[in-house]
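Scroll down for the structure; my scribbles are underneath it.
For this depiction, one protein chain was excluded, whereas all remaining protein chains were kept in their positions.
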Amino acid sequence: MRSVIPDYLTEALGDVVSDTSGEPAGYIPELAAADPERLGAAFATVQGEVYGAGDIDTEFTIQSISKPFAYALALADRGFDPVLAKVGVEPSGEAFNQISLEGDTGRPLNPMINAGAITTHTLVGSDDLKPAERVERVIDGLSAFAGRPLRTDEAVCVSEMEHAHRNLAIAHMLRGHDILTEDPRTVVDGYTRQCSVRVTARDLAMMAATLANRGVNPLSGERVVPEPVVRQVLSVMFTCGMYDAAGDWATQVGIPAKSGVAGGLIGALPGQIGIATFSPRLDRHGNSVRGVSLFERFSSDMGLHLMGTPAAARAVVRSHHVVGGGGPDALRVLELQGGIGFAGAERIVREVVDSAPEEVRVAVDLTWVYSIDDVARRMVLEVARRLTLDGHEVYLVDPESLLPDPDPGDGGRVTVVDTVTEALPGPHAAPGDRNRPREYGA
Amino acid sequence: MRSVIPDYLTEALGDVVSDTSGEPAGYIPELAAADPERLGAAFATVQGEVYGAGDIDTEFTIQSISKPFAYALALADRGFDPVLAKVGVEPSGEAFNQISLEGDTGRPLNPMINAGAITTHTLVGSDDLKPAERVERVIDGLSAFAGRPLRTDEAVCVSEMEHAHRNLAIAHMLRGHDILTEDPRTVVDGYTRQCSVRVTARDLAMMAATLANRGVNPLSGERVVPEPVVRQVLSVMFTCGMYDAAGDWATQVGIPAKSGVAGGLIGALPGQIGIATFSPRLDRHGNSVRGVSLFERFSSDMGLHLMGTPAAARAVVRSHHVVGGGGPDALRVLELQGGIGFAGAERIVREVVDSAPEEVRVAVDLTWVYSIDDVARRMVLEVARRLTLDGHEVYLVDPESLLPDPDPGDGGRVTVVDTVTEALPGPHAAPGDRNRPREYGA
Amino acid sequence: MRSVIPDYLTEALGDVVSDTSGEPAGYIPELAAADPERLGAAFATVQGEVYGAGDIDTEFTIQSISKPFAYALALADRGFDPVLAKVGVEPSGEAFNQISLEGDTGRPLNPMINAGAITTHTLVGSDDLKPAERVERVIDGLSAFAGRPLRTDEAVCVSEMEHAHRNLAIAHMLRGHDILTEDPRTVVDGYTRQCSVRVTARDLAMMAATLANRGVNPLSGERVVPEPVVRQVLSVMFTCGMYDAAGDWATQVGIPAKSGVAGGLIGALPGQIGIATFSPRLDRHGNSVRGVSLFERFSSDMGLHLMGTPAAARAVVRSHHVVGGGGPDALRVLELQGGIGFAGAERIVREVVDSAPEEVRVAVDLTWVYSIDDVARRMVLEVARRLTLDGHEVYLVDPESLLPDPDPGDGGRVTVVDTVTEALPGPHAAPGDRNRPREYGA
Partner (left out) sequence: MRSVIPDYLTEALGDVVSDTSGEPAGYIPELAAADPERLGAAFATVQGEVYGAGDIDTEFTIQSISKPFAYALALADRGFDPVLAKVGVEPSGEAFNQISLEGDTGRPLNPMINAGAITTHTLVGSDDLKPAERVERVIDGLSAFAGRPLRTDEAVCVSEMEHAHRNLAIAHMLRGHDILTEDPRTVVDGYTRQCSVRVTARDLAMMAATLANRGVNPLSGERVVPEPVVRQVLSVMFTCGMYDAAGDWATQVGIPAKSGVAGGLIGALPGQIGIATFSPRLDRHGNSVRGVSLFERFSSDMGLHLMGTPAAARAVVRSHHVVGGGGPDALRVLELQGGIGFAGAERIVREVVDSAPEEVRVAVDLTWVYSIDDVARRMVLEVARRLTLDGHEVYLVDPESLLPDPDPGDGGRVTVVDTVTEALPGPHAAPGDRNRPREYGA
């Protein structure tokens, strides 16, 4: 059997291939000469599986799609404060080539416009790097996101520099505001190299998947940037990634995204997939015409809109009953299921509070639980602590050790067991038998 | 046992109560006279449970927090196109009182700035409503979001109208551009009534929870607005809800939100909760000082940032094995678990493709599945269809009818059963026994 | 013989009549219905002579041409400081309908844009006038400039008010900034009445001539506004009168000017003439197409550009000689001619200093002098004073009393005589003979 996904992608490409509106970027011959009919789309999952259709192995220059990745590298290399001191995070509502500096400070409004991206380039790597070393760090970083060594397109690079008047203007302006402290031409040269890195749609999908996968490249397993950096980068992509069409994109597509003037377009869904498309014809905002259509379709077909409410889940409390009769040996069992976040944890807390258990023994059964996040873990443990203080014995049925470090602290006490049976009175486990039941807390 | 959540909220309020920076809005005496020490916070879950601490039952005027809800009502009452024709969705990067009209058309940039909100007010209800009827529709709509009848504060309303010069200016400007087609003063009067609706933090949390709950009020069960409207509203709140601090908010808090000049602040997490805080002192952006601090804390403590990657889920494929020996009766079973979205479905597809099953019978077991969204459902059914075409008999073990309308279509065929056993050869169910196994497709 | 000037005007009109580009203002039916072929031009001299050709007696509404005159009335009625506190004088470089308020204060940038003109309207008359009285004062003032009673066009007035959304928007904005302190609608109503005053090209030429004539109506002899007000008004007309075409106008035409949307256009040359044209078709700046052409022609043909250097004058020193021999009775005579301003006076001072006269008697002969301005008068008297202190007897030959109050002050002494002969030794005039020679100073 063939996978359904490439078929879906092929069908989607077929729907947009007839749209020949727009023009490839024409400001340098190398871009103007791009084959406008090229068309490809790729999905990369957070497990590293890549699906594609069309021209997903054609190389083109990354251009502005390098911006969120370089921003991620800068945040990772320097920390948040030094980067935020030089580049803001506010949407400018302006086109990509607007200067958009804050009036007083000259700080670029965000890292997705050129002024912000040029500044961001200088913040990659430690601050004692020489310009050429910094370019190397940027390319290495982009390669780590992609999971293969990338290289620049020298012809494009040279040609871009010959037409870099606006970026040079911006860089000199930033230099005049001391946002840049180096020679503006050198900075623009480095930034141009960053933009000239050659990628394929497959690479871009994997780079986006690395963002979707908390900053860890799904294939190589390398942590490229820390998780808080990813959150920052995706937020900025969501609000500023599509320039003056950011609001249209946020409402209609709802995926953190970034486009490049060579025809690339990426999107990253946290915890799910990275998406990339490639088609050189651009609309008036500078975004790939067919790429935008494809993303609109993907979002709609696949329910990827970030503001879409997830499917109503089954109740997190699978069952709530008492075993072992009504006597002193009775065990109240709260059988949970599914993925538990704050909302699920709230439901559990409520169940416990509302039931006001009279049984001494209370078991929280995680056997059917799929995942539990940190806030839910803390809430469940706090419930356990309070039950302890109220005189209960609390058991956590956690056969797969889903809940790490189950110490409720401060007077709380929890016994972790593998099955509900173990929570019933009587000897259950032989010594050394996987060390269970294990006790945590006071 | 007391619930842990109010305790958490009380602790959070305690942490911000000492911050007395900022000033209540002073442009009308009624707001200036607000008790600046008032402080409250409330959570409302999508199941309708409300938790609160502090002044959550003190009434104050809703002000700009009415904007997203009126926008939702307009989209619901008129449809997307007529509303988008008059009000854009682009972040303005400007303060709340900026006019921010598109140069050519005079279309307000988004519905969160006053120009957009005044225009939006006129788009609530059918277009033959008289102004007073429209105000009634707005208040009824806000009440439906809150789940109780709300009413306006007449004193604030009168006082606001006396200081409504800027809004009147905006309305006349919009009238000059034919964005408004009615008497500007009447429109501003209606809009002012909308902003003068009295609410409590408890109300606001429930209103936000209605957005979080796909547009259905968790308590009343009333569908207030359709789901696509909710998606649109949350997107606009995320990019434009906090005015010129939108970028800071999106990166640091990461929750679709809206603030009001009387000190209210709401946030809505799709599928999870609505949050509201109340504290009258405002920062220079016009947002509640303590409210912003509380949201930063909530987002961080509870992992609510929308761009935060959800906790890594257990593998969606719980087990994959063959029962019934290697003979012709063998049944290949794909036991799934958890919540299944696109990413999970992709994993399933891959599992099937990679295993290239030789067994005639293939069962997809949903017994341990928590939820399955639409794209996943379609992908699973497509897998079933292709397996059918490849000569397989496909069983769907779905004891709780999690997967609606399981017809794979176009040559596909699925038999839905309650247990894996039923998928094995031999008679299983008596006639009339819940009609199982049921067959779908060709 | 017929005067050459009407013939010139007729010829000029003939040259532009074929230009039918542009459109009459179309925002209200009354203006849209204007006969687009109407064409007239009038000159009014500072002596009150009016020359005209074409439709110079057709009435139309004054519109924005009222702005400089209302500004003059406000400056005259309230003084400079209160007016400058509310309306600036900086060119905005923006179109007529831009709001152009100063960021912090909301002060309109200048009185020629609508925001400034609406504010200016409220500053006419004393500040205790009721709105209707103020309108009366404005119309009376405009009438005084024109030299005949003007009245408003009620139909235009009503229609303008129905389309006054933008002006109402501006007025509410100004009210919000406390630049206006009255009801915005009442103010806009009054301003609309001001703009609806009916005038002819003949009227406008006379109104401009009143500005050219230091604020005195050449026909009625009434001083309408003081001279410093005229200087202020002409300066603002020069830099801001033609909206966003102000620089083109200043360089190409070089005459302080103002246009109105009904097709009128005026220019005022200090000390020379007022010019008005009328032709309803407007260019994209809102200025009369043919009117602009006519002014370009007038400026070029007649050398009216304010920055054009006046024709090189004959030397101001007509002759410099000694009469009465070389003895003690010798009289040094400085025979002046022409109009004497600072430059001429400088020449006189230099002549005296360079010649270092040894004669006791020195006569400054003004017989051939045409005019002498205040700075020249003061310089000549200072020369006389210094000559006195050096031991000379100074005579001023001033048969027509051109030089008022000829007291050189502080040790200076001057004897005013009618002829040079009188300055020679010996008795010349009988007592009581027109009181000459008259002595001034110590």
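Note that the chains take the letters A, B and C in the order they are written out, and that residue 1 is the start of every chain.
The working rule: contacts are C-beta pairs under 8 Å (C-beta built on N, C-alpha and C of every residue); 3 or more make two chains touch, one makes a residue touch a chain.
Model, not experiment: these values are computed from the prediction.
Contacts of the undrawn chain with the visible chains, over the full complex, involve A, C.
Annotation: of C:301, C:410 or C:439, C:301 touches the absent chain (contact as defined above).
Across C:59, C:283, C:329 or C:346, the single residue that touches the chain missing here is C:346.
In the complete assembly, the contact with the undisplayed chain comes from C:244, out of C:23, C:140 or C:244.
Checked against the full complex, the candidates C:329, C:373 or C:407 give a single residue touching the omitted chain, namely C:373. In the full complex, subunit C makes contact with the omitted chain through residues 1-5, 43, 45-47, 49, 51, 88-94, 109-110, 212-214, 227, 230-232, 234-236, 238-240, 244-248, 250-251, 254, 256, 270-273, 301-314, 337-339, 341-343, 346-347, 349-350, 352-353, 356, 368, 370-375, 379, 382-383, 386-387, 390, 400.
If you put the missing chain back, the residues of subunit A touching it would be 165-166, 168-173, 175-176, 184.
Going forward, only the chains that are shown with their structure count from here on.
Taken as a contact graph, the chains are arranged in an open line, each linked only to its neighbours along the path. One simple way to say how far apart two chains are is to compare their mean CA positions; for subunit A and subunit C this gives 70 Å. None of the residues of subunit A touches two or more other chains.
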